[in-house]
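Let's turn to chain A:
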Amino acid sequence: MLLNPGILALLLGCSLAFAMLLYAAWLGLRILSRWDPQSSSEAQLQLERRTYLVSTLTNYAFSFEILSGLLFIFTLEDIHSLFIGAMCATGTLNANQIGWLVLLIKIVLFFTAAIWVHFNRLDQRTEDTPLVRPKYLGLLLLTPLVGLDLLLQYSYFTGLQPEIITSCCGSLFTLGSDSVASELAGLPVEPTMLTFFLAAGIFLILLVLCLSSKLALFRYLLFVASLGLFFVSLAAIVSFISLYIYQMPTHHCPFDMLQANYGFIGYPLYGGLFIGCLYGLLPGLAQLLPKTLSLHIEIEKTERRWLLRAFFAIVIFLLIVAGPILLGPFILLSY
Partner candidate 1 sequence: MSARLKILEHALASMARRKQKNFAIIAVYTLTVATLASILFLTQALRNEAANVLLGAPDLVVQRLLAGHHDLIPKQYAEQIAKLPGVGKVTPRVWGYYYDSLKKVNFTLLGVNDASEPPLLAGHLPTSGRQCALGRGIADTYGVEIGDSLVLVDSKNRTLLYEITGLFSHQSSLLTNDLILLPEAELRRFFALPDSQASDLAVQVYNEQEVSTLAKKIKHQLPDTRPIGKMEILHTYDTVFNWRSGIMLTIFSSALIAFCILAWDKATGISAEEKREIGILKAIGWETSDVLLLKFWEGLAVSLSSFLLGTIIAYLHIFFFGAGVLGPVIQGWSVLFPKFDLTPAIDLYQIFALAGLTIIPYIACTVIPSWKNAVTDPDSVMRS
Partner candidate 2 sequence: MQRSLAFGAYLLFSSLLLALLLYSGRQQADTVAEHYFPANRQLVKQLGLTDLSIWSEARYTRHPSQADLFTAFQDYPGAFDHFPAGSIIGPGCLQGSPSLSFQKRGQP
């Protein structure tokens, strides 16, 4: 195992977060089994107090889990030089197959934990906290995921040996081999570009529609559109956005752009995409929540903020993507 301060911080933080979540989940289980909003008994009062503890613990733990994704990528970038054949985080991830799984779980956790935190905040603003049951069910589902994240991270980091020969992004994202990565890299540029800008356009139009109308349908559509945009964008990053960023017709790596060589442009790019899609998902999901009056008022109040955040994040993302395509000297489509 490599004793790197980042790895230590990740493992320490994730174990503490998991411990906090375990305790919160146990409390949540007890609250769930005895929760009775109609009652005004002493026991119910105690339970209501406990909910504050649960949400505080969970807020902290989930906030860390969300940040840990960033620290994880940061650490991967930092230690890639230890491995033969690694040029960027791809190499570090390849050094041990579990790496990709950890990354996947981190991405899933980013969305689910952020959704949980936002709905928890909504719930706490209301008087009657109607979301207690769905929230705690969600918590019980997410806790094992965080545990799995910790376990996989542990086995990933302990399994890293500096002598391992890994493969570089260049060999993973090349055309011609039959992996998902190379299929993404091999997507024809013109249709992918069209799909990507179409998806982004639909997303923005739906956002504007949601801002101006209260129709639930638009929000459901926006939910679908953000999911679509997320996956289309990831494919687009591998397929053509990376090419424009690196100004190189064969370089498809989605991680190199996080390096200092490219001015860390990957961080705002991915930040914009993730935040934009997250806030695009939220209004649609909020429509699925139980329709109590108090909750309805809160959703009305906060929804506008979500939509605006989604709008700005996606616009930033699109500007970073479109910048080199429109202004750069690199012309891919002429080949």
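One rule holds in what follows: a contact is a pair of C-beta atoms (placed from the backbone, for glycine too) under 8 Å apart; a residue touches a chain by one contact, two chains touch by 3 or more; residues count from 1.
The set was built so that all candidates are chains of the complex that A comes from, given by their letters.
Please read all numbers here as calculations on a predicted model, not as lab measurements.
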Selected neighbour of chain A [touch, this complex] from 1 or 2: 1
Of chain A, residues touching candidate 1 in the complex: 3-6, 8-10, 12-13, 16, 19-20, 49, 52-53, 56-57, 60, 64, 71, 74-75, 78, 124
